[in-house]
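One structure is given below, represented as structure tokens, and several questions about it will come after.
Of the protein chains in this complex, all but one are displayed in their positions.
The letters A and B name the chains in turn, as written, and every chain counts its residues from 1.
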Amino acid sequence: MPDGTPPFVHIEGLKRHFDVSPPWLVRLLERRGRQIVQAVDGIDIDIAKGETFSLVGESGCGKSTVARLVVGLYGPTAGHITFDGNDIGQRRGRTQTSALRRRLQMIFQDPYASLNPRWRVFDIIAEPIRAFGLAVDKADLEKQVGDLLRQVRLTPADGRKYPHEFSGGQRQRVSIARALASRPEFLVCDEPTSALDVSVQAQILNLMMDLQRRFGLTYLFISHNLAVVYHISTRVGVMYLGRLVEQAPTDTLFKRPKHPYTRMLLDTIPDLDLTGRQRVPVAGEVPSPINPPSGCSFHPRCPFANERCKRERPQLLPIEGGAVACHAIEEKRLTIEERSYANAR
Amino acid sequence: MATGRSVSNNAPLLEVRHLRVEFPTRRGTLLAVDDVSFEIAAGEVLGVVGESGAGKSLTGNAIIGLLEPPGRVAGGEIRLEGRRIDTLPYEEMRKVRGAMMGAIFQDPLTCLNPLYSIGRQLVETIQTHLPLPAGQARKRAIDLLKEVGIPGAEQRFDHYPHQFSGGMRQRVVIALALCAGPKLIVADEPTTALDVSIQAQVIALLKRLCREHGTAVMLVTHDMGVIAETADRVAVMYAGRVAEIGPVREVIKQAKHPYTKGLMGSIPSLGHRADRLTQIDGAMPRLTEIPKGCAFNPRCGQRGLRCLVERPNLMTAGGSLAACWLHDRQGVGGAVAGELADA
Partner (left out) sequence: MASRTAFAQWLHHAADSDIWWSFKSSATTVVAAVVTFLIIAMAFLAPVLAPHTPFDPGTLSLSDGLKPPVLVSPDGDWSFPLGTDDQGRDVLSSIMYGTRLSLIVGFASVVVALVLGIAAGLISGYFGGSIDAVIMRIADVQLTFPAILVALLIDGLVRGLISSERHDEIATFVIIGAIGLSFWVQYARTVRGSVLVEKNKEYVQAARVIGLSPAVIMVRHVLPNVTGPVLVIATINLGLAIITEATLSFLGVGLPSTQPSLGTLIRLGNDLLQSGEWWIVVFPGITLAALVLAVNLLGDWLRDALNPKLR
């Protein structure tokens, strides 16, 4: 990130805790305390204009919560999100909020749940245009919706149909068209292809990359699929139990992964090139975010953990154009190895 | 051997011939599985891949005799160790299923009764199929739990399904499937609901069991990565038919069917980053709209006139079998009007 200019999207000390306690009476009778899930537990991210920042991690790591915090579906427990210099959490007048919302939209994971089944596709896509008052008259609205449908490789005639008349991939195109309808600059994409078949996934990823080039969009891309992330991202952040354990430019992250968890995730990518590489099954599972392990939350699964890792929580320290939160790397106990991938198919 | 089996020295364990599965609806009968043939040898892992709606899960369900009505086997035959099982009455089939075949599904919770401890469920299943007294059945259940890698099997014996994590539950389901020492396991998307790190554990487990017990596995999944690591042979399904079947290396490295090629290309891989991923345009047709000729022809870049009218059956293509006229001596026929034939 070049110094001086403020980043386009700036996330600082972001926390979101959820109270999952049983009802008051049950707590009283069973003498149990409150239970708090620290879904997002202090995250700092800067995203530059026009880049794709990806967040990866396993289910329950808090990546989807970050996405929902950024678009304002949840309010943060602590921390700030600034978008082009405006604090998103800050209360302000209706018109200002609306102006901010217009510039920031979201694409959802499940194309079967993200479109209102009772609405025609035309109305679904027209909704943001109407809500933000972006069309001068009916003809303009129709033209805009038609253009949007064409941009996502559908036809204006598809607007008359209902969502159930489309396949999963086509629905996700409709969802993208709706997100683009308010001419946003920043799109938060929450696992946009994980519900789709691979051949359709490729179509949607290509479409998203085309649209980014065409409109200069900035993406926050949430995914659990490292191979997808590798193709679409400028930079990648790896999350584990609500914290960022490593972030780096894509090539650096994949070629010179540092955090043991990142390495583990890379090891689990299936080997399609049949190089004979075995997936190394990692022992253990993600612990519950209600009672995260002390110190570094990865230490129970980490082969390099020592006493300090159990005690002291590592801070994210800059390294090789990225940053990593690992005592073993900081103490140089763990060497960084270069990884290569079979190129040919 | 013409079916491209890698293990070909003995008679196949499972033989599926010209299987058809149909769904009668009031708008006509939908053919969801159309003329599917393959075989699985003892100890072999056959991967069945395809996109959603390709008919892969229905094929699996037809084999274990658990097609959901109104779906029904409308033709062809299924033989297990030479014995025909698709025509067996329900009770007979239930016995065969318990003793010879195990099933693993995507969501482990659907296989487990939430009201009983896993130990009780295992013991019941064991005693249904094997004449063992309670004590021995319990011992076997604990052995099975140990075998599928559940730490502290004795203590966890009395735990209920909700006390296990997703990965552990899937292990319990695998233990359940193994109760009677089956010859064949039909695993339908066993890793799809799991996190990547857990996926690797479950796959490693399946592979080990297969090796140690000589159990054959029919692995139904949409995940080519899982197939690449686990399967000996692969059947690629498209619109209810087998598009290509062959040894895993052959299918992945030298795909013969244009659909398989496209499918492999569209999987993002590490190592080379391009501006665009290879994509197959369009989507798989709905069962009501399967085109004439080759079902893949509207999305195919190499189609000829013949593909529009004549439906290809599986034919030899290198070390595999592919249902594509490109591998026929007479080829795909002339170019379709308005398209340039590929060189």
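Going forward, a residue touches a chain if its C-beta (ideal position, glycine included) is under 8 Å from a C-beta of that chain, and two chains touch if they have at least 3 such contacts.
The model shown is predicted, which means the values in this text are computed figures rather than measured ones.
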| task | Considering the entire complex, write down the shown chains that touch the omitted one. | result | A
| said: Considering the complete complex, identify which of A:Pro7, A:Gly62 or A:Pro128 is in touch with the unshown chain. | reply: A:Pro128
| Among the options A:Thr52, A:Ser167 or A:Ser182, which residue touches the chain absent from this view? | A:Ser182
| note | Given A:Thr52, A:Thr65 or A:Gln109, the correct residue touching the omitted chain is A:Gln109
| request: For chain A, enumerate the residues touching the unshown chain of the complex. | output: 68, 71-73, 97-98, 101, 105-106, 108-110, 113-118, 127-128, 131-132, 175, 178, 182
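Operating definition for what follows: only the chains that are shown with their structure count from here on.
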| Gap in Å, rounded to a whole number, between the CA centres of chain B and chain A | 32
| message | With touch defined as at the start, can you tell me which chain A residues reach chain B in the complex? | response | 58-59, 167-170, 197-203, 205-206, 209, 224-228, 230-231, 250, 254, 264-265, 267-274, 279-282, 285-286, 340-343, 345
| field | Complex contacts: residues of chain B adjacent to chain A | value | 51-52, 165, 167-168, 195-201, 203-204, 222-226, 228-229, 248-249, 252-253, 262-281, 283-284
